[in-house]
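A protein chain is absent from this complex, but the other protein chains hold their places.
Chains here go by letter, A and B, matching the order in which they are written, and residues are numbered from 1 within each.
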Amino acid sequence: MTSPLGAHRAALDTCVFCPKLCRFACPVAEAEARETVTPWGLMTLIDDVVRGTRPLDAEAAAVWAHCTGCGRCTAVCHHANPVYEVLTAARAAAAAQGVAPPEALAWATAAPAQSAHLDALPSGGAVQLYAGAADDAAIGEALALLRAAGYVGLSRPTAPLPAGWARGAEVGEPVPWSTAAFAGAEQIICLHAADVLALRAHPRDPGAGARAVHLIEALDGRLPSPRRLAVAGDVAYLDPCRLARGLSVTEAPRRLLAAVVGGQVHEAVMAGAEGGCCGAGGGYAAVDPEAAAWVAREAMQDLPAVPVVSAEPACAAQLATGISGATGPVWRLTTLLASALAGEGP
Amino acid sequence: MSWRLVHDPALGECHRAPSGARCVAPLDGVALAETLVGVAGRLRSRVGQPVADETEPGEIWIDLTAFSGVGPVDPVGQIVRAGGGATWGAIEARLQVDGLTLGPVPGWLWDQPVAHTLDGGRRARPSPACGELLDLVMAIQAVLPGGGLTRSAVSPRRATGPDLARGVVGAEGRAGVVLGVHVQAWPLAGQVGYRATRFGGWAEALAAGQAVLRAGARPQWWRFAPAPTGEVVLTARFGDLAGLDHCLARYDEAAGGRPDDPGAAEALDAACYGPGAIRRVAPTPRWVGAPSAAVGQAEATADAEVWDLRPEGVTVCGAGAPPAAQASGWEALAAAAFAALEPAR
Partner (left out) sequence: MPPSAPPIVDALRACVGERQVSTTPPDRVAYARDLWPRSQLDRLAGEAPQRPAAVVWPADAAQVAEVVALCRQHRVPIVPFGAGSGVCGGTLPIHGGVVLDLKRLKAVRQLRPADGIVEVEAGCVGERLERWLNRQGLSLGHFPSSILCSTVGGWVATRSAGQCSSRYGKIEDMVVDLEVVGGDGVVRRTPRADAGGVDWNAIYVGSEGTLGVITAATLRVQRLPTAQAFRGWRVPNIEAGVEIMRRAMQAGLRPSVLRLYDPLDTLMVGSDGDRKAAKGPLHSLKQGLLGKGGSGRGLRWALGHPRLSNGAVRLIPPGCLLLAVSEGSAAEARATDDAIAAIARGVQAEDLGEGPARAWLAHRYAVSFKQSRIYAAGAFVDTFEVATTWGEVRGLYDAVKAAVGRHVLVMAHFSHAYPGGCSIYFTFAGAGPTPQVMRARYDAAWQAGLDTAVTRGAAIAHHHGVGLSRGRHMGAAHGEAQRWFGALKATLDPDGILNPGKVFSEAPP
C-alpha cells in the first residue's frame, strides 16, 4: 500500500515515534485496555502496512475499526496530529481492497428508522430537518421544540437519506449521497453533529448553499421559559464528542439543561471540549458492540448515580446500551426540554 | 550463665554462651567477611562484649566495636560516613563539630549502634522536620552471610531495581552485617522555639496535628499525651532553618487549641533528647495505623503517647509490653529469602 497513505508520512512519523501521550484521552484505548487500539497502535499498524512490513488484510482492517473518531487524541496532541483523518484513509484503502469489516459497510449504508413525524412533514422547504439515526420519538421532540422556538415551515429533505451522512467517509466506504436531496433548503437542522460536520465539509454546498446547524444551536436562546422543571434533582451531562469538539458547542446544551433541572448538573472528569465519546461513532459500535458498550460505561464511570443526559439521540441510545440499567436512566436533552415546555415529567 | 572464651574452628577466638551462641569481634571488614564465609547462623550485631544470655543456639553475635568510627564528613553534601558499630550519639556529636545535626536524637537511641537500629527496622526517631532516622541513611554497606560485600551508591534517591541497600533493614541480622552507612545531616538550627497547646481530647489534638502539617509547619519533634485534667497536650520543638518566626506563626494559626506554657516542651526536650536525656527507654509502640482509627486507639491505650503523627499514619505508644506480632505469611517468606542467602556449605 503506498498512496494515498504515503501522503500522511509526517502524521505517521509523529505518532509512531511518540510515547503515546494521548492515550489517557482515548476512550477506546481506555475501555479496551489494549495498546493495539491506542492512536499510537492504530497509526503504527498503518505505518507497518505503508512500510510493507505487514500486509493490508482483513486483520489490519479489523483493528482500524476500533476508533470512534471522537477526536480527543488530536485535541490533546501538541502537533494536533490528524489521527482520524489518516485512519479513515487507511479504512478507505482497506475498503478498496475489499477487506473492510462487512459490519462497517452495513452501518454506512443503513437506512434511518421509519418516522411518522418526519413523514408528516412537507419536503423541500427552506428549513429542513435531517434526523439521521434518530428515532421517531426523538424526531417528534425536536419538531416540537423547533416549533416552540419559532421555526415555521419545517420540512424534510426531498429524497431518502442514510442514517448518517458522515458514515461512508468514516468507514472508508464510497457511498455516494447526493446533496440534491436538500434542494430548496436555506438551513438544514441536524440532530447529530457528525452530519453537520459532514455536510459542512462536503465539496459542494449542501442544498445549493444551505447552512447546516445542530439542533442545539438552533434552539439555544430561542426557547420560551419552561412551564415547570423537567427534573427536580441532580442529573449528569455528557458531551457528544462531535458536538463539543467538532462544532465547539459546549455551553449551549448546558444553558438549555440548566433551565429545566432543579438540582446540580454533574460533569465527567473530562468534559466540555475535552469530553465526550459514548462509543457510537465511527462505525465502532457496529463492528464491536461489546467494546462500544464498554466505552459507554467508561463515559459514565466518574459520575454519581443520577440520570444522564445527552444532547444527541444516538449518544443517548448508546449510553443506555452501555449502562443497561446499571445506574440511572439516560435521557435525551430534548426529552427534558420538551417535557418542561409541556409541563410534564420526562 | 555467662559467656566463656573458646576457640571455634570457624571463628577462631570467640565467646560462647551456654546456649551455644557465639560472639566474635572481627577487627576489619576482611576479617568479618572471612568469618562469615565459613559459618552458618543468625547474625546479631552489637557493640562490646556480650553481657546477657538472650541468645539462641547457633546465633553468631558480631561485636562491631572495631567498626565504630565516624567520619569523614562531606560538608557540601552534609553527609557523614559511620561504621555499623557507631552509635547515633557518636554520630551526632561528630556532626555538631561541623555545625551539622541529625536533628533531635532521643535518649533511647543515643547509645544505640546504627547496625542495631537497622536490624530492627522500626521507626526509630520520627520527626516531621528532620525525617525518620532510618530515612536519613543514604547508603548501606554490608557483609552478606556468605562473606560478600555489597555496594551502594551514595545518592539521595535511585531507581535501580528493588532497594537492595535496604535488604538488611529489619532483617534482624539474617541478611548480613552492617559495616557502615552514609547518613544525611542537617545544618544546626540557629535558634529553636517551643510550643505547648492543650486540646479537649485526642480527636481535637490529632486533628490539630494534621492541620499543622498541612500548613507546612513541621516540628523537629512533637508529642501528644494526656494531661491529668483529661485534656491532651501537644508539646513541640521547632527549629525551622528557613525562618523560625514564619514557622511558629503557621503553627499558631493552624493548631488552634489553648496555648500552654512552652516551658513544658523545653523541659521535655531536655528530658528526652541529647546526651543528657533522662528518658532512655523508647516508648512502646502499641498500635500503628491510619489516622482515622488513631483516636479510638489512643483513648483505649493506657498511658497513651503519640510521637509519630503523619498524614497517613500514626503510632500510638503506651504502657506494657509490645503486642505480639501477628503471623502474616511474610515472616515465612523472609525466612526463605534469608535461607537462600546462606552460602552452600
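Going forward, a residue touches a chain if its C-beta (ideal position, glycine included) is under 8 Å from a C-beta of that chain, and two chains touch if they have at least 3 such contacts.
As the structure is a prediction and not an experimental result, all values here were calculated from the model.
Considering A:L5, A:C22 or A:C70, the position touching the chain not shown turns out to be A:C22 (whole complex). Remark: the omitted chain is touched by one listed residue; of B:G167, B:G180, B:G193 or B:G209 this is B:G167. Contact with the chain that does not appear here is found for just one residue of B:W3, B:F67, B:W108 or B:W186, B:W186. Residues 74, 76-79, 120-123, 129, 138, 142, 144, 146, 148-167, 169-171, 175, 184, 186-187, 214-216, 218, 240-243, 246, 249-250, 253, 285, 288-292, 308, 310-313, 315, 325, 328-330, 333-334, 336-338, 340-341 of subunit B touch the missing chain (whole complex, contact as defined above).
Listed for subunit A, the residues touching the missing chain in the whole complex are 10, 13-25, 30, 33-36, 41, 44-45, 48, 53-54, 59-60, 63, 76-79, 269-270, 290, 302.
Assume only the chains that are shown with their structure count from here on.
Rounded to a whole number, the gap between the C-alpha centres of subunit A and subunit B is 61 angstrom.
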